[in-house]
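In this view, the complex is presented without one of its protein chains, the others remaining in place.
Each chain carries a letter (A and B) given by its place in the written order, and its residues are counted from 1.
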Amino acid sequence: MEMDERQLRLDGNAAAGLLQEVFVHELTVARGACATCGAVGEMGAQHLYMTPRSPGAVLRCHVCESVLMVVVHAGGRFRLGLRGLAWIEMQDEASTS
Amino acid sequence: MAGTALQRRLIWRTAKVVALVEETSRVRSLELAVPGWPGHRAGQHVDVRLTADDGYQAERSYSIASAPGAAERLALTVERLDDGEVSPYLAGELRPGDLLELRGPIGGYFVWDVAMGGPLLLVAGGSGICPLMAMLRLRQAAGSAVPTRLLYSSRSFDDVIYRDELDRLVAMGPGLTVIHTLTRDQPEGWAGLHRRIDTEMLTTVAWPPAERPLIFVCGPTPLVESVAESLVQLGHEPTRIKTERFGPTGG
Partner (left out) sequence: MGFVSRAFKGRPRDQSRDARLPPGQYLVRDFPVLSAGPTPHTPLAGWSFSVDGEVDVEKHWTWEELRALPSETVKRDIHCVTKWSKLDTTWEGVSVDTLLEGIETAADYVMAFCDGGYTTNLPLEDLTGGKAWIAFAFDGQPLESQHGGPARLLVPHLYFWKSAKWVRGLRLMNEDSPGFWETYGYHMYGDPWQEQRYSGD
């Protein structure tokens, strides 16, 4: 029985634990802009391709499916590819202005 | 402020299984005691890690099903998947007194706090009900009257997780409606919905877009994507629809 790619797709939110190992700010509520099509959205709403037996996590733009971010946690390292993001933005909770 | 997005480093904690609840023939809830548990928000999940005696490890994420507030306690609900690696252990072998490694709480995106208000539309497929149940339990515990509707798709009456508790929550009121749809088979005399969630069903159940409901959809990926797409087509704002896809096997 064939599985279509929709079934394999998760939300960016499912990468929250992986990203929490690296960043202080919660990235799934950060906003980012796709460097390819310009779409802006919360990281948690993007498309995530990640399974327990895959080499890494690939976050893709929910509009154009271009790669936004790649996270490889292997060999005692975290390597992040961020080329697909034009920018990423998080709230400064400490700011009073 | 509904909870800072600044977070502490995730650490693995050892949880002890305090009680097991057989929700359905395939679904079991685990009540866990977790020393040092920092608390959580409704909708967040934990990563559970199992280690075999040869050192092999398997890790999976599970939504926290209990409401925030119980000190150093949380509940997970696990569906036993036939071809699963972790779920047959959690929903099968595990006994009270056993220890589990878990880390969390994780995820600030798919969360609901009472302060976020409503109206609240929750759409669940199968075990996708779990994070939404944490939201409903929170709503009840906080005495919130936020107008809330749950549309819950299950294969059959016996597959409805938390069936009795949902009836009780509705009876306790006010402002909560639960609509079930049973897609594979129905008990005799069933007068409710008996098909997969479609645009027509959502039109009937959901508030009109002008009400700007907060919408949470959770379950197997194909259901979540189809529901989210229908809701957008009906005119709901995409930024007010939060999805949690469980992947091919639903969790």
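Keep in mind that, in the parts below, contacts are C-beta pairs under 8 Å (C-beta built on N, C-alpha and C of every residue); 3 or more make two chains touch, one makes a residue touch a chain.
This structure is a prediction, so every number in the text was calculated from the model and none was measured.
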item: Which residue of B:Thr51, B:Thr177 or B:Thr203 touches the chain not shown here; value: B:Thr51
item: Residues from chain B at the interface with the omitted partner, ascending; value: 14, 50-56, 58, 83, 85, 89, 93, 98-101
item: Interface with the unshown chain - residue positions in chain A; value: 2-6, 8-9, 47, 49, 51, 53-56, 58, 60, 65, 67, 70, 72, 74-75, 77, 79, 81
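In this section, only the chains that are shown with their structure count from here on.
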item: Chain A and chain B: spacing of chain centres that average the CA atoms, whole Å; value: 22
item: Touch list for chain A against partner chain B, complex; value: 3-4, 6-14, 16-17, 20-21, 24-26, 28-30, 42-45, 51-52, 90-91, 93-94
item: List of chain B residues in touch with chain A within their complex; value: 1, 4-7, 9-10, 45, 47, 58-61, 103-104, 106-110, 220-222, 225, 242-248
